[in-house]
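Left out: one protein chain. Kept in place: all the others.
Note that the chains take the letters A, B and C in the order they are written out, and that residue 1 is the start of every chain.
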Amino acid sequence: MKKGNKRLIISLVFVALLYAAGCLIEHTAGTKSMVVTVLQKGAVYALIAVSMNLLNGFTGLFSLGQAGFMLVGAYSYAILTIPMAKRAAVYQYYNGGWVQFTIGVIPALLVAGIVAALFAALIGMPVLRLKGDYLAIATLGFAEIIRAIVQWDTIGPLTNGSNLLKTYPTLKNIMPGNTVLFTFIVVGICIGLILLLINSTYGRAFKAIRDDEVAAEAMGINLFHHKQMAFVISSFFAGIGGALLAMYQGSLQANSFKSSMTYEILLIVVIGGMGSVSGSIMASFLFIACSEWWLRFLDAETVLGNIKVPLLAPGFRMVVFSVVIMVVVLFFRKGIMGDRELWELGSRRGAKGGRK
Amino acid sequence: MFDTLLPYLLAGVSVGGQYALIAVGYTLVYGILRLINFAHGDIFTAAGFFMVYLVASVPLPLAIPLVIILTVVLGFVVERVAYKPLRSAPRMSIMISAIGVSYLLQNLMWYVTGGLAKQYPVLPGLSQTIQIGSATTKLVTIVTPILTIALVVALVMLINHTKIGMAMRAVSVDFETSQLMGIKINNVISVTFIIGSAMAAIGSLLYFTNYTAVTPTVGAMPGLKAFVAAVFGGIGSIPGAMIGALIIGICENLIKAAGWTAFSDAFTFALLIVVLLFRPTGLFGEKTTDKV
Amino acid sequence: MKKLIALVLAVMLLVPAFAMADNVIRIGVFEPSTGDNGAGGKQEILGIEYANSLAPTVTIGGEEYTVELVIEDNQSLTDKAISAAQSLVSKDVSVVLGSYGSGVSMAGGDVFAEAGVPAIGVSCTNPNVTLLCDYYWRICFLDPFQGTVMANFAKELGATKAYVLTMLGEDYGVGLGKYFVEAFKGLGGEVVEENFTEGTSDFAAYINNAVSNGCDVVFAPCATTYAALIIDQAAAQGISFPLLAGDTWENSAILNAAKGKNIKVYCSTFFDENDDAAAAAEFVTGFKAWLNADSGKMTNNGGNDIVAAVSALGFDAYNVALAAIKAADSADAAAIVEALPGVTYEGVTGAIAFDDVGDAKKDMAYIKFANPETGAFDFVKTQKVGE
Partner (left out) sequence: MSEVKTNVPVLRLENITMQFGGVVAINNLSLEVNQGEIVALIGPNGAGKTTAFNCVTGVYEPTNGIVDFHGKPIVVNHPQGKMVKQYGGINGDLYKDRKPVVHTPDKITHMGIARTFQNIRLFKSQTAFENVLIGTHLRRSSNFLTATFRLNMKEEKAMREKAMNLLEIVGLADVANELATSLPYGKQRRLEIARALATDPTLLLLDEPAAGMNPQETDELGEFIVDIKNQFNLTVFMIEHHMNLVMDISDRIYVLDFGKQIAEGTPEEIQKNPVVIAAYLGVDEE
C-alpha cells in the first residue's frame, strides 16, 4: 500500500508538471503558435482515444461508432450554448431554430456526454448482441445513420440541418489565455475517471470479457450488462470529447464526423497500444503534432536553391503518414505501450514482461 | 405509374449490378478469411484511376485488359503485404490492417490526383444513349445486369466444378482442417483476392461509364454498400451477394424517388442492421454454431 | 517517451519559429487546391499569384517590403480548414486571402478572428461568412443577390417549376439554393427541393425526380465534381430543360462535361473575360500571357487559358490587401483591420468598397452559357438587382 501511495504521488506530481508545462507553453509561445494548437487538439483527441480504448482495448468490443457519438455530443453542446443574440443569424434558414435558451458551458458539456450516452444505450441494446466484425460494421452503420438524421432538413430548426453551427463558446471564451489549461483540466478529469473505472472491479470484469467471453460469463459476469455499461460510458466520454472538439474548432458541421474520423481515432489507439491509457494519450499528441504541424512541410511545394524538391505536393503528408501507420500496424502490433501503462513500467515489468 | 417508375428501376438494376460485382469480392474474402476487406472499395476506385491514366497513353482496347491486370496485381499485393503477415494474429488486427490499407490507398490517390475529380474516358458503345419505353439511358444500364449475371454464373461454375473452386469451398468451411489436408491456403487466398479484384475492375468499368467522375473517395460508399449486399445475401454466397446488391440498388433508387434522398445511404445501413439482428446469416447463408 | 516528446517540444519553442528576414510581409492564401473545390481554388490562387507577380513589393513607412505568399490547402473540408487556418496564423501572416467556398471560410474565420488577423473573402458568397465574423471582409457579391439573379433568369427562360438540388453540408450550395427558392417562389414559381450526400455519384434518380415532378428548370449550385456528373447524367437521360447554377460552375470541368452533348447549362458569375472595360481587358491579356508562359500554371487553370472569374477576383483580392496595407502603413494585422473598412479599390471585377458588415457593394452578375459546340462560355447578359 505504501509503495502504491508513493507511486501515486509521483504520478500526480508528474501530471501537475505536465499541466504547468502546458500553461507555460501557452504563455510563452502565444496563442498563434502551432504548439498551442497541438496541445489543445491533442488533449481532445487523447480523451476520445481513451474512450475508444475503453471499448476496443479494455472490453474487446470492436466498435466503430465513435464519430457518431462525438457528433451527438458536439451538437448537443453547440445547440445548447449558442448565445440567444446570435441564433437568428446561425439558424438563418430556420427562423432562429427551436431551442430558445442557453445553458452554461460546464452543464452543456455534461449534457453532451449524457445525450451521447443515451444514444449509446439505445443503440447498444440491439447491436451489442453482435460479435466481432459484425459489431464493428453495425456501429459504423449507426454512426452514419446518426449523421444522416442530424443533417435532415426536417429537424433543421434543431440542428441547423447540414449547415455550419458556430458562435457558441469556444475554448478561448472560457479561460482566455489559458485555453490549454482548461482543455487539460476537463480532459484530465475525464481520463482520471476512466482510469478509476478501469482499475475498479468493473474494469477487471471488462478485461475478463476481452480475454475470454465464455469464461467471463462462467464467472457470473453478465455480458450484455457489462458490455452495455462499457459502451455507454465510452460514449459518454466520446460525447464530451466531441463537445470539446467543437469548442476547439469554433465551428461545427455534421459532415466532418465521417467514418474516416473513427478510423483515425482507431489508428491512434492502435499506435498507442490497445489497452493502454497512457499509450493512447501519447499517441494522440504524437498523431496530432505530426499531422498538423511537423509533417506539414511535406505538403508544400518547396524550391531549395533552384531545384524543386521532388514528391512534395499537397497530400504527400498524408501518404507518408499512412505508410507510417501501416508499418506500425504490421510490424509493431503492440504499439507504443502494448497493454501496459507508463506508471507500471518500473514495477510490473518482471511479472508481465516476458510475454509476446 | 410504371412509366414513372421505369427509369428508377433501370437505374437501380444497373447500379445494383455494379454493386454486385464489388460484393463478390467481399463475400469471397469474408467467406475464407472472415475479414471485412475495407480496402476493397478503394481497389475499385484504383481501377477507375488506372483507366483514366492508361487511356492517356495506350489505345482503349489495350487499356481495358491492362486495367484488369493492374487491379488484380494491386489486390494480390495488398493481400500479400497487409494481410498475409497477420494470418495468425487476432481478427481485430487484420481488420485494423484493412482499415489502414484503405486509408493508405485513399491518401495515395488523393496525392496523385490532387483530390480533384478525373473525367472517366468514354467507352464506345457503352456510353451510347438509348431509349427504353419511357426512359432514356445509357447502354451500360442494359449491359450491366446481363454481364453481371453471366459473370456470377461463370464464377459459381468455377467454384462448384474446378479443383481450385473445391479448395476454396473447403477453406471457407474449415481453415485449419483444409490446411492439414494439404490445401495450399495461401494460394487459395490469393486466388480469392485475384477473382475479387478482377470483378471489381469490371465493375469499375461499368460504374464509371455510368458515373463519369473518379475521385479518391468515390469507392468508399459503393464499397460499403456492396459489403452490405454481401451480408444481406448471406456472406459466402455469390448468388446471394448478387441478389442482395440488386435489391439494394433498386431500393436505393426507389427511396430517392419517394423524396427521401438524404436517407438513401442511411437506408443501406439500416437494412444492414436489421439483417444482422434478425437474420445474421442473410438470405442464403448457412447457420453455424460456435463450439466451446 | 513522454519526456522525449516534451524535450522536442521545448527545443522547437526555443528555436524561433521562422527566421524573420527584414522587410517581408506575409499574405496568407487560404484556398482549396485539393478536394471537391480544388479546381476552382487553384484558379483563384493563380489570380493571386499573377497579382503578386505584378506587384511583388509594398511600401510601408517609407521602406520597401517584399510580399511573400503563404499558401495553405484547406482541402475543401471544414474540419481541415481549421488546421490550415491555424497553420497560416502560426506563420505570422498579416492578412489572409480566401477562400473559394463558403463553408471553409466560415470555419477558418474563427481562427483568424481569434488571432486578430483580417481575412478578405474572394469568392465565398454565403452571407454568414462576414456576418458572423468581425475579421472577414469580402470582395464578391452575396448569395441572396446571386439567388435572386438566377431566379429572375429562370423566370425569363420561361420556367414555372424549378428543381433545386444541393449537397448536404455544403454551406455555399445549401445557402444559395434557399435564396433561389425564396426568390423563385416570390416570382410565383413552384419549387421541388432535394439534397444529395457527399460522395454521391449516382444522380440518375435525382434527374428522374426532376422529370417526374414536371420541373422545367434545374438549379444545382454545387462543387464542380458533382456538377460534371449531373450534367453527364442529365444529358444521358435526354433532358431538354436548362440546368442553372451559381458561380462554381464557371469552370472548365463544366465545359468538358457539357461538350458535344445536347444540354443547356447556364451559370452566374463575377466577371467576364470579354469585358470591354480597360482594366479588365488589360488583366485578361496579361493573365493569358502569364498562363501561357508556364505549362504548370496552364494545368492548374484546367489545361486552357480561359480566364475564370475567380482568377479575376483573386487578382482583385490581392490588390485590395495591398491597398489596405498601404492605408494602414503597417505590416501589423491589427492596423490592417483598422484600415480595411475605409479601403476602396477600382478592380477588374468592378469597384470595391465595403459596407458595415464587410461586404463589397457589388450589384452586378454575369450570366454565361456553356456552349456544347465550342466548349467555351458564351456571355449571355449582365444582371443587376431589381432588373
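Basically, contacts are C-beta pairs under 8 Å (C-beta built on N, C-alpha and C of every residue); 3 or more make two chains touch, one makes a residue touch a chain.
Here the structure is a predicted model, which is why all the values come from computation and not from measurement.
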{"item": "From A:N5, A:T201 or A:N306, residue that would touch the chain that is not displayed", "value": "A:T201"}
{"item": "Residue in contact with the excluded chain [from A:V115, A:I233 or A:M247]", "value": "A:I233"}
{"item": "Absent-chain contact - pick from A:A20, A:M125, A:M219 or A:L311", "value": "A:M219"}
{"item": "Residues of chain A in contact with the chain not shown", "value": "193, 196-197, 200-202, 204-205, 207-208, 210-212, 214-223, 229, 233, 275, 339, 348, 351-352, 354-355"}
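Criterion: only the chains that are shown with their structure count from here on.
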{"item": "Rounded Å distance, chain A centre to chain C centre (Cα mean)", "value": "33"}
{"item": "Interchain centroid distance [CA atoms averaged], chain B/chain C, Å", "value": "37"}
{"item": "Chain B residues counted as touching two or more neighbouring chains", "value": "110, 114-115, 262, 265"}
{"item": "Touching two or more other chains - residues of chain A", "value": "148, 151, 153, 314-315"}
{"item": "Residues of chain C touching chain A in the complex", "value": "1-2, 5-6, 9, 12-13, 17, 33-34, 71, 73, 75, 77-79, 82-83, 86-87, 89-90, 92, 103, 106-107, 109-111, 114-115, 127-128, 131-132, 168-171, 174-175, 178, 195, 197-198"}
{"item": "Of all residues in chain C, those that touch chain B in their complex", "value": "33-36, 38-39, 75-76, 168, 194-197, 199-206, 208-209, 211-212, 224-226, 228-229, 232-233, 235-238, 253, 256-257"}
{"item": "Residues of chain A touching chain B in the complex", "value": "56, 62, 126-127, 129-130, 132-134, 136-138, 140-142, 144-145, 148-149, 151-153, 214, 260, 263, 266-267, 270, 274, 313-316, 318-319, 321-323, 325-326, 329-330, 333"}
